[in-house]
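Structure in C-alpha cells, see below.
With one protein chain held back, the other chains of the complex are shown just where they sit.
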Amino acid sequence: MTQVSMTINGASVSGDVEGHTLLVDFLREDQRLTGTHVGCDTSQCGACVVHVNGRPVKSCTMFAVEANEAEVSTIEGQAHADGSLNTIQQAFQDHHGLQCGFCTPGMVMSAAALLKDNPKPTVAEVRSYLEGNICRCTGYHNIVKAIMAASGQDVSAIAAE
Amino acid sequence: MPKDGIGAATVRREDARFLTGTGQYSDDIKTFGQAIAVFARSTVANGIIKSIDTTAASGMPGVLAIFTGDDFTEVGGNPAGWLINSRDGTPMHEPKRPVLAHGKVRHVGDAYAAVIAETAAQARDAVEAIEADIEELPAIVNMKDALAGDNYVHDEISTNQCFDWGWIEDNRDATDAAIKDAHHVTTLELVNNRLVPNAMEPRCSMAEYNQARDEYVLHTTSQNPHLTRLLISAFVLGIPENKLTVIAPDVGGGFGSKIYHYGEEALVLAAAKRLNRPVKWTADRTEAFLTDAHGRDHVTKIELALDKEGNFLAFRTETMANVGAYLSNFSTATPTFLHGTLMAGNYTVPLVYVNVKAVFTNTAPVDAYRGAGRPEATYSLERVIDKAARELGMDPIALRRKNFVKPDQYPFASAAGLEYDSGNYDALMDKMEEIADMTGFAARRKASEAAGKLRGFGVNAYIEACGIAPSNLVGVLGSRVGLYDAATVRVNATGNLSVMVGAHSHGQGHETAFPQVVAEMLGIDASTIDIVHGDTSKIPFGMGTYGSRSLAVCGSAVVRATEKIINKAKKIAGHMLEASDSDIVLKDGVFSVGGTDKSVTFGEVALKAYIPHEYPLEDIEPGLEETAFYDPANFTYPSGAYCCEVELDPDTGKVTVERFAAVDDFGNVINPMIVTGQVHGGLGQGIGQALLEETAYDENGQLLSASYMDYIMPRADDLPFYVVDHSQGNPCTHNPLGVKGCGEAGAIGSPPTVVNAVIDAMQSGGHNITHIDMPVTPHRVWSAMNNA
Partner (left out) sequence: MYAFDVERPTTLAEAAAALGGDNQALGGGQTLIPTLKARLANPDKLVSLADISEMKGIKLEGRLLRIGGSTVHADVASDGTYSALSELASHIGDPAVRSRGTIGGSIANNDPAACYPAAALGSGATIVTNTREIAADDFFQGMFETNLNDGEIVTAVKFPVPEKANYQKFVQPASRFALVGVFVAKFPDGVRVAVTGASNDGVHRWSAAEDALSADFSASAIEALSVPAENLISDLHGSPEYRAHLVKVITGRAVTAAS
C-alpha cells in the first residue's frame, strides 16, 4: 500500500492504495464519488473522464498513485457552490443532452475541457472532440447542441425542440 | 392550465442528479460486508465439461465460496416467455437454460463457475486457479450449417431448429400462387446484422439476504423488476415473491438487453444466502459483449409480387433467425409475432406469408433489441420495395404511395393479421418531402459530384406494433405472461402525490413525463407529483419498459388510477360543499359546484381524506389512493416516413449520412422534447446498424468484435443532426391518452432509409449494384464497387 494525497474538487484527501489501484477505483470505492462511471475496459467510452491538473483524462486508464499531489476535478465538483447547475450542466438539461445519464458525467467533463481550450468551437470541432465519449441514448444531436449552447453560440438553427 | 401539463416541453427533473454525479446506479451501491462475484466463463464456443476442480481456487486468499453448475441442478431453468408452435403443430424446443452451465458450455462467455471473494481482484485470481477440463467440440456458428448438420447445440433435442413457424399458414398456398402468376416479382436476399445492444452501463446485480426474515433484496440493472422477480420466483430459484424484492435503481440504458433475467442474478441471490452476506457482480465490457442478449441476426429471402400498375399482390418471406445457444426470455416472440405480423407494412397488399426457422447456434443468446422484429420486417419490406421500384422504373415514393393504406380505410385489417387503428401515411410522406427539402437534392448531388463524391437519396415508410400488448391476444399467440401494466396514485394528506408505476425509466424521462399527465388531469402543478418506479416493494405490479409501451400501457394505467382519484375526490368535495358529486366540477385544481361560487381546493380535499372529521365514513373510505391495472385493447401503430441523403467517397468507400429527416405519427405527444430525443436515439442506433455495427463470430465461435476496439459504436462525428417532426399525429383510438409510443421508431425506420440511399448513390455512379448488406462499411462498399 502507498499513501496518496490529492485535491479532489478543491478538498484535500489522502488514502492508502495499491500500485494497481486505478484512479477511478480510488474515486468510486475509497472516496465514494460514484458519479464517475466505468463503461468499458479499453479506454474508449469516456464515462470515466475527470480532469487531472486541468486536463481531461480517463480515470480508468491512470493509476491513483499517478495522481498523487494532483488537482482532480470530477462531476461532483462541477455545480455552483449553491448547488445550481453550471453553464454546461444547465445547457445539457435545457437541450435534453442526456437520457439514461450514465455517459453524462464524462460528457460534461469533456465538454468543460473543450470549452476551456476552445471557447467557441464549431459543430465539427465539438463532434471531433467527443470521439472518446460514447453515448448510446441520444444519437448525439442534443449533446452537440447543448455544448454549442453552453459556449454561448446561437443554436436556434439546429433543428427542433 | 396546469404548469407542465400535457404537451409541454418540460425539461427533465431527473437530469439534476445525473448531471451532478448523484444518480445511483447498481454498481454505485456498496453495502457493509459486500463480497464480489466473478464468473469463470467458457473460452470455447462448444465443449463438454469433463471436470471442474476448484480445490486450489478455494484455498486462495479472500475466497468465500465457489459455485458450479452442480450447485443448481435442483433448481429450475431460465424460461422462454413465449411458446411458438411449428407449422406442423408441434411445440418449439426449449432446452433448459441453467444458472451455470452444466455438462456442456454452449457459447464463448457461457459461465460454468463463479467465485465469491472479499475483493474483485481476489475473485479474479481464484477464477484463474479453477481447473476446468473442457473438451472443445466443433462450433455451430452458421445457421445454414446448423440446420444441415448433425452436430447439435443441445444434444437432447437432436436438432438445431427451435421451430419452423408459418404466418399466416392459411395464406401460404394463395401467396405462392400470387407470386407464381404475378406480372413482376422482385426478389431480395439480405442479412439483418447481429447487434450488441451496448447500454453504456454494464449489467450489475447485488443481492442481500436477511437471515432473520428469510428475505432477499436484489438490486439489478433491469428494465422490468417485477418480471425479473416473477421469473426468479416462479421458475428459477423458487423464492416466494413475497420474500424477494427486486430493485432496479438508476439504470444506464437498456435497449432490450435488460428486459431479461440472467443467470448472474440468480447466482448472487444464492450466494448471498449461502454466505449470509451481500454479494455483488458487475460486468466488465467484455462480459457485456459476450453475454448480454444480442439483437437481430436474421438471414432472409423476400419476394414481392406486383401487377403491371405497380400494385402489391403479395409478400413472401423466408427467414432464418438466430436464437443463439439458449432461449432468452422473449427470443421466440421477436422473430415471429413481432416480425411476421408486420410484414404487410403500411400497405394494402392482400397476401402475406412468412416462414421463420429459429436456429440454435453456439453464440450468445439473441433477443429483443430496440425495435425487436419490427426493424427486421421494415428492413426486408422497404428494401425489396425500393428494389422493385428500380426494376419497374418507378419513383420509390410514388410506388409506396400507390400501395399505402388510405386514411378512410381505418380500422384496417392488414394481410398479416393486425388491425391498424389510425394513421395517414400520405400525410407523413408529404411532410417528409417538405422538411427534407427534396427539391434541393439535385443541386446537392451536383456539388458532391464536383467534389469527387457520389450522393444518394433514400426513403422509407414504416409501421410498428407498439404498446405491447393486449394480454388476451398475445395469450392466444403463445405469450406466457400478460402484458398489462399498473399504477398507484397516492395523494398524500398534504396534497402532494406519489405515483407508483410499473414502467421503468432508464433514459425515457418518466419522472418528468408521467407527472405531466397527472397534472393535466388534476389541474395541479406537476412539481407536486413524484414518480416512484423500479422497486417491487413499492409498486403494485408492472411489466416494465420495452416495446414502446410505457406511456401507452402504463400511462393508461396512470390515467385510470387518476380517474378513480378524481371520482373519489369529487365525492369528498361534494360532501364538503354539501352538493351531489355529480355536480362537482374539477378545474385548475379546484373542485366547485357547477353554477355556484362554492369551491374547495384539491389540497383541502386531500387533507379531508386523511383527517376525516365530519366525514361520511359510511359512504366513503378515508384516504385518497387508487390503483389501476390497464390491459390494452390492441397494439398501437406508430408509423413514419423517413428519408436521408448520403455521400459516398468512391476512393475509400466511406459513406456519411449528410441529412436525415424523420416524420413520425406517434398519436398525441405528452412531452415533445423527450419524444424528439427518443427519435434521435433510435436514429443513432439505426444508422449505427446500417453503417457501422458488426457482430462477427469466426468459424470457431469466437466473437471477433468483443470490445470497443472492434465493435464500432457510433460516435458524435459519425452522425448528423436530424430533422424530426411529429406534427402529423393521428391519436390512437383505443387508449385514453391517444398515444402510440416513440421509443423504437428511429431504430426501425432508419436502416432501410440509409441502405436505400447508399444503393442510390452507387447507382448514380454507374454501378449496377442492387443490394449491399449491413453494416455498409467502407470496405464493403469499396469491394462491391470494385468487384473485389
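Labels A and B are assigned to the chains in the order they are written; within every chain, residues are numbered from 1.
Assume a contact is a pair of C-beta atoms (placed from the backbone, for glycine too) under 8 Å apart; a residue touches a chain by one contact, two chains touch by 3 or more.
Everything quoted here is computed from the prediction, not taken from an experiment.
Colleague: Can you work out which residue in B:136, B:241 or B:710 touches the chain that's missing from view?
Modeller: That would be B:710, which touches the missing chain.
Colleague: Based on the whole complex, identify which of A:7, A:42, A:87 or A:153 touches the chain you can't see.
Modeller: A:42
Colleague: One chain isn't shown here. Among B:71, B:201, B:664 or B:718, which residue touches it?
Modeller: That would be B:718, which touches the missing chain.
Colleague: Check each of A:8, A:27, A:62 or A:146 against the chain that is not shown and name the one that touches it.
Modeller: Of the candidates A:8, A:27, A:62 or A:146, A:62 is in touch with the missing chain.
Colleague: Just checking the interface: what residues of subunit B touch the absent partner chain?
Modeller: Subunit B touches the chain not shown through residues 121, 124-125, 128, 286, 651-654, 692, 694, 696, 704-705, 708-713, 715, 718, 777-779, 782-783, 786, 788.
Colleague: In terms of residues, what is the contact footprint of the unshown chain on subunit A?
Modeller: 2, 18-20, 22, 41-44, 46, 49, 52, 55-58, 60-63, 65-66, 68, 110, 113-114, 129, 131-133
As a convention for this text, only the chains that are shown with their structure count from here on.
Colleague: Under the stated contact criterion, what part of subunit A meets subunit B in this complex?
Modeller: On the subunit A side, the touching residues are 20, 28-29, 32-42, 44-45, 47, 74-76, 78-79, 85, 89, 92-94, 96, 98-105, 108, 123-124, 126-128, 130-131, 133-145, 158-161.
Colleague: For the complex, give me every residue of subunit B touching subunit A.
Modeller: Residue positions touching the partner: 9, 11-12, 14-25, 27-28, 30, 121, 198-202, 250-253, 255, 284-286, 506-509, 672-674, 676-677, 680-685, 687, 707-709, 713-717, 719, 721-725, 746.
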